[in-house]
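Report on the structure given below.
A single protein chain has been omitted from the complex, and every remaining protein chain is retained in its original position.
This part shows chain A:
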Amino acid sequence: MQKNTLTRFLLVVALFLGQFTFASDTEKEASEHGKDLKTEIKEYISHHLQDAHDFSLFSYTKENGEHKYVGFPLPVILWDDGLKVFSSSKFHHGETLAEVEGSHYKLYHSKIYKTDAQGTIHYDENHHATNVKPLDFSITKNVVMIIVTGLLMLWLFTSLARSYAKNNGVPTGAGRFFEPIVLYIRDDIARPNIGEKRYRKYMPFLLTIFFFIWFLNMFGLTPLGINVTGNIAITVSLAIMTFLITNFTGTKDYWMHQFDPLGKSLPWYGKIPLYIILVPIELLGLIIKPFSLLIRLYANMQAGHIVLMSLIGLMFIFKSWLGSPLSFGLAFAISLIEVLVALLQAYIFTMLSALYFGFASEEHEHDHEHEAEIAH
């Protein structure tokens, strides 16, 4: 027991040291550039929240002012009049232009722009870059993390599946921890929301999406500086899948409810004025449901990262015996809450997906009445 507590404590400390490293190089950069520390921290946070073209663990500045990055480059795949593949090390973390087959590309605020040979960026009046952005299919940091999470899940759960076969239906090792969660999703999310008869076909999706979001949320809390589930493209993709599954498995009743919500309770001439308003609202609801899913996950994870990193950044702004420990304590408390949020958001996404599937696959009471009539 005591050893466990110690291990946990060390883990938490390691987590924070990692965040410190990020923050500390910000400070050095700030003093070097002579910029305002606050702006620098703000930029650093917004940089962290975005996807990256290389997997940097941390960076520091040498005495002679040279930036050193510890990490590894990732492949850049661009579609710009043909497929262009090169290593992100060509960008030197945005310091140099990458020249590929006569075209010049610049990494600017984590995005790749096509530039001339000098690397000039054109701006509009709102200080937005107006250069051409080639279609970017790069294996970014987030893509790497998706692959890592996918492999981790495959390894964990195929080994759980194997342990059942080997051990006569009793899980071993990590499976002992994950089996109750799988059962919880089945018994407390899928069954009550979708129904005993139809829940089975949705189980693989619900389980995959739950563990995928949860693991990626947890990875977001590690010092690796990952923010996958707080990326809008990821949440959009996840929500679209829920949307597609909901509507493709929708029963006749579900679609009847969308286009004829009042059913037999009103004659057709009574329905017309109501339906002019009601049907568009119902149809809008189809879109709003997954939209709320994607915004909720995105905003929660994004906000968590911003709060956590801001509190860590505060330590370097205060630089006092009182302020810094205080913000450390706050950051510690928030990161504990974030662990909970990581699980909670995965749960909510899965829960609501199950709820929508339940709506879509529901068969209403009137079917039974009809059957009863036939029986009479």
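Couple of notes before you dig in:
Definition applied: a contact is a pair of C-beta atoms (placed from the backbone, for glycine too) under 8 Å apart; a residue touches a chain by one contact, two chains touch by 3 or more; residues count from 1.
We take it that contacts and distances are computed from a predicted model.
Missing from the rendering is one chain, named in UniProt as "ATP synthase subunit b" (options: "Fe-S cluster assembly protein SufB", "Amino acid/amide ABC transporter ATP-binding protein 2 (HAAT family)", "Carbon monoxide dehydrogenase" or "ATP synthase subunit b").
Although one chain is not drawn, the whole complex shows that of A:142, A:193, A:246 or A:300 it is A:142 that touches it.
In the complete complex, the hidden chain is touched by one of A:208, A:251, A:310 or A:324, namely A:208.
When the whole complex is considered, the residue among A:70, A:85 or A:154 that touches the unshown chain is A:154. The set of chain A residues touching the chain not shown comprises 50-51, 77, 128, 135-140, 142-143, 146-147, 150, 153-154, 157-158, 160-161, 164-165, 169, 179, 182-183, 186, 200, 203-205, 207-208, 212, 231-234, 236-238, 240-241.
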